[in-house]
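Here the complex is missing a single protein chain, while all its other protein chains stay put.
Read from first to last, the chains carry the letters A and B; within each, the first residue is number 1.
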Amino acid sequence: MNSPISFAIFVIFLFFLVSSAHPGMQRQYYPCKNLVFYFHDVIYNGQNADNATSAIVGAPQWGNLTILADKFHFGNIAVFDDPITLDNNFHSTPVGRAQGMYFYDTKNTFTAWLGFSFVFNSAQHKGTINFIGADPIMVKSRDISVVGGTGDFFMHRGIATIMTDSFEGDVYFRLRVDIKFYECW
Amino acid sequence: MNSPISFAIFVIFLFFLVSSAHPGMQRQYYPCKNLVFYFHDVIYNGQNADNATSAIVGAPQWGNLTILADKFHFGNIAVFDDPITLDNNFHSTPVGRAQGMYFYDTKNTFTAWLGFSFVFNSAQHKGTINFIGADPIMVKSRDISVVGGTGDFFMHRGIATIMTDSFEGDVYFRLRVDIKFYECW
Partner (left out) sequence: MNSPISFAIFVIFLFFLVSSAHPGMQRQYYPCKNLVFYFHDVIYNGQNADNATSAIVGAPQWGNLTILADKFHFGNIAVFDDPITLDNNFHSTPVGRAQGMYFYDTKNTFTAWLGFSFVFNSAQHKGTINFIGADPIMVKSRDISVVGGTGDFFMHRGIATIMTDSFEGDVYFRLRVDIKFYECW
């Protein structure tokens, strides 16, 4: 840093480093935070009131509120409060709750749309993470948006990659959620 | 600024100042804008069609569309168009409308999930603010995400802290919303 020239190079280097943060420019980042969870959904079918963690609350004209509708469940809305676990065991101690809704929105394949939050209140995590996005269920790995967060996840944004880890007929499914935050604050 | 050394310090200072904007780094900000509002929800119960500002439009199998369901209203979806006021008086002149939905999503306590917009079209504010998030109703103060905005709130993001300011049985509640924008554009 003993000549104006080397100093100018240093400043220009700083400029390009910083300007990568410029919205509107191309950015390539590694996640600033990465979390993996599982959540477990048990759909109310008229006989499992105690165990069910979700319930059908909307259906098309050809459907009802205890059996998922014909035509790939098109039009069924379910509200859920599902346990979140760190591994894929339904009986593991929950570390939080996945709360929100999904609805099936295609007539010729299984596709859903998700709007939900992860709610944490433990020693490890306090706060919420908010998600929305399309879920083409038959695709092995699909991405939705992390649109915001609160508490430990204040103002965070990112991508959540979801995979169906297991399912049992129309009663149980388990999702693996790989949350990659790219804006961490 | 008369020596290369002091100049270098100045540049490095600038760098750290600016680089705090770098997504992926830690950021601590004061809100760039802060707004407080109240909104008022009158739930349709079969007899208050004229005054109601919201209606139950989805219910679980054990519910119906005029009485909030058993099990902490789990599964009830309500659509609303609520007046926004500057103070906590239901009869104050509205400054905008809160429009969207909430649904109850827990079987063993009162918890809701919110997706809604504030819609303004007055001399003071023109534009919309879009919110989603989990609302653990029994907690005094809870945070949801401000995920976007339009008009005066173009591209804004932030946190909204909501508090139940008052409620009357299952017919009326009033929320205080403290909107803190951290990205203002």
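Here, a residue touches a chain if its C-beta (ideal position, glycine included) is under 8 Å from a C-beta of that chain, and two chains touch if they have at least 3 such contacts.
Since this is a predicted model, take the numbers as computed values, not measurements.
Q: Can you tell me which of A:T66, A:S92 or A:T106 touches the chain that was removed from the display?
A: A:T106
Q: From the list B:L35, B:V57 or B:V171, pick the residue that touches the absent chain.
A: Final answer for the missing-chain contact: B:V57.
Q: Under the stated touch rule, tell me which residues of chain A contact the chain that is not displayed.
A: Against the left-out chain, chain A lists 4, 7-8, 11, 15, 18-19, 21-28, 57-61, 74-77, 103-107, 111, 113, 115, 132-134, 136, 143-147, 157-159, 182-183.
Q: Could you please point out the chain B residues that touch the chain left off the display?
A: Contact residues on chain B toward the absent chain are 1-2, 4, 7, 11, 14, 17-18, 20-21, 27, 29, 32, 44, 46, 55-58, 64-66, 77, 79-81, 97, 99-101, 115-117, 119, 127-128, 130, 132, 147-151, 154-155, 182-185.
The working rule: only the chains that are shown with their structure count from here on.
Q: For the sequence-identical pair chain A and chain B, what is the superposition rotation angle on Cα atoms, to the nearest 5 degrees?
A: Here the rotation carrying chain A onto chain B measures out at 120 degrees.
Q: When the C-alpha atoms of chain A and chain B are each averaged to a single point, how far apart are the two points in Å?
A: Whole-Å distance between the two chain centres: 20.
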